[in-house]
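The other protein chains are all here in position, but one chain of the complex has been omitted.
Our next item is subunit A:
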Amino acid sequence: MARVSLFSRARGAVVPHRKDTAELPTQAMPVPGEIMIPMQQHIGALCEPVVKKGDHVDVGSLVGHAPRGLSADIFSGISGTVTAIQPVYYSSGKSDTAVIVESDGKQTVADAVQPPDVSDRASFLVAIRRSGIVGLGGAGFPTDVKLDPPNLDDIDLYIVNGTECEPYLSTDYREMMECADDILFGVRETCRYLAIPKALICIESNKPKAIAHLRRLTADDPAIEVKALPSRYPQGAENVLVHNASGRVVPRGKRQTDVGVMLNNVTTMAAIGRFLATGMPLVRRRFTVAGDAVARPGNYDIIVGTRVRDVIEYVGLVKEPRKIVLGGPMMGNAQIDLDYPVIRQNNGVLVFGEEGMTRPATTPCIRCGRCARACPMSLSPVEIKKAYAVEDIERLDALMADLCMGCGTCSFVCPAKQPLSQTSKLARDFMRTEMAKRR
């Protein structure tokens, strides 16, 4: 139930929005000469390449086959020839396999691309399993697994996440402004096949046009409600959104489905809608390019697998890039290798010249408590940091460090510029590993 206290303050932080690209209509980026398709573009098991060097592929051809369980098929976004299957290295130091496809410039569509034959829940889930759709808000959780929880009958609320709380990014906003029909088709069909009676589309109040637009389109549909939420980062974090939108609290160690909620991003819903209508798997996506070094910032419709270098060359530069971040500035990853491709859950790239560059010097903690008051999960980042420093697993457990989402709010608000979010994430991962060992 809703935990409403007279004295509770709004948690989270007011971050600069920087949505300069929001009102720029999406432009299609030309087909690149070559794309790189990593076999990991989702949370879960690696895909197995089903093509070999020299094979011909079309738009929508299966390239990576997902093993059973948590994974999602990967398709080609261009037609052409497989020129290599080679390792790809991430800035994290990890690596996996990628398929390189050279374009023949024809963009012929694979014969297998046909609107799926969907009539009930089972055939719907089978179809989604073959759609290559993952959580497009950034997480990359395979959508078919999300749509098929063990307790589907208990779910009475579908929350559609259109909050887009990360600064700079505006792909979800453009999706709502340009493709609202796809979103609503996806929501209605999903709710129909999964028998979920009510959908709540949640949008941050800094997007009044999107709120008005979707309200107009759903005015005569009692099953869909558009809810405006305050613009406070991280409004779009899943468990935070569930709480703020419905008052329900997802207990530690449980999932949203355990409190009767299913949750997906607006762009994911639009992808479902488009796939059901056309049968074209997820091979393109809308992508925000922003930052002070970019000559033509905006939203671009690009083919998944396009290298970051090609995207940056296409949009042009006004100054030398010093830092390149895939995703938003609060949770995105800085890149060291521009040959790395855009994968399906990436929603933008930020190319910084000076802006976002200076990491302020860290000074001693003055115990001001801003981190703890801002933490959307009500954790105590400084205490977690201390417990992690001595690897005190019992204290980390008591402080519930495993609830940290790594949203970055504590690091953002800290006047001493301590890397609190970073240590909390390390503490969380350490705790999970240690707990797993003990079981």
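We adopt the following convention: a residue touches a chain if its C-beta (ideal position, glycine included) is under 8 Å from a C-beta of that chain, and two chains touch if they have at least 3 such contacts; residues count from 1.
Following the convention adopted for this analysis, contacts and distances are computed from a predicted model.
The unshown chain of the complex is recorded in UniProt as "Ion-translocating oxidoreductase complex subunit D", chosen from "ABC transporter permease", "Cbb3-type cytochrome oxidase assembly protein CcoS", "Fluoride-specific ion channel FluC" or "Ion-translocating oxidoreductase complex subunit D".
When the full complex is taken into account, the listed residue touching the unshown chain is A:Pro321, out of A:Gly44, A:Pro116, A:Pro149 or A:Pro321.
Within the complete assembly, A:Ser411 is the residue of A:Thr21, A:Gln235 or A:Ser411 that touches the hidden chain. Along subunit A, the points of touch with the absent chain fall at residues 7, 9, 13, 15-16, 91, 167, 239-240, 243, 249-252, 254, 309, 312-313, 317, 319-325, 327, 329-336, 338, 350, 352, 356-357, 359-360, 363-369, 372-373, 376-380, 382-383, 385-390, 392, 395, 398-400, 403, 406, 408, 411-417, 419, 421-422.
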